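What you see is the complex with one protein chain gone and the rest in place.
What follows is chain A.
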């Protein structure tokens, strides 16, 4: 059952791994204290993969599997785009593309008191932060940052929201700025909000610009950085 992997761990890092792959052997490693992130599971002395994706490593000892899905698994600290489904006395029920509806307490706003509860209609798009995400329980959200300030959280007015994969969201949020956004930003003025749950909101002065930005982002998802730049420049030339 336990096939001793004769490969060193470094050969799996940044490679595509599949469930069942044995990627690390603790008995062969010098530093035996490691931190396992999502997608990895300890089985005695061997670390095996549970989710298909790319194995990533960050110094000094963090390993995790990165994959892109259309479904979102709520996790604490994520900034997501939610849609209000229902308003109750204590909470708003917000859909964040997860397995369960999330609760947004009516007081979780900057300077929120019982007297100035915001009135969100069903269908309002919100930029919110995940505060609690335990398995089996509904996630809890907040429209303030950790200090209690509003900090860009709240309803998003006008614009256009489209849904994509979690991998695209992470690419758009990566630093340094991803090539698509950088190239677009040099020529066009637009506003963008990216949710880690696979939802992206774009706003600009005219609808044609919004459509261009949204289509460009969706079409360049699977291209390499160099290809992205070329493709975006082609599209921009067509516009001008």
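The criterion applied here is as follows: a residue touches a chain if its C-beta (ideal position, glycine included) is under 8 Å from a C-beta of that chain, and two chains touch if they have at least 3 such contacts; residues count from 1.
Everything below uses one rule, namely that contacts and distances are computed from a predicted model.
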Q. According to its UniProt entry, is the unseen chain "GPI transamidase component PIG-T", "S1 motif domain-containing protein", "CCT-beta" or "Cytochrome c oxidase subunit"?
A. "S1 motif domain-containing protein"
Q. Considering the whole complex, which of A:11, A:42 or A:215 touches the chain not shown?
A. A:42
Q. Which one touches the absent chain: A:137, A:150 or A:239?
A. A:137
Q) Which chain A residues touch the hidden chain? A) 42, 103, 132, 134, 136-138, 140
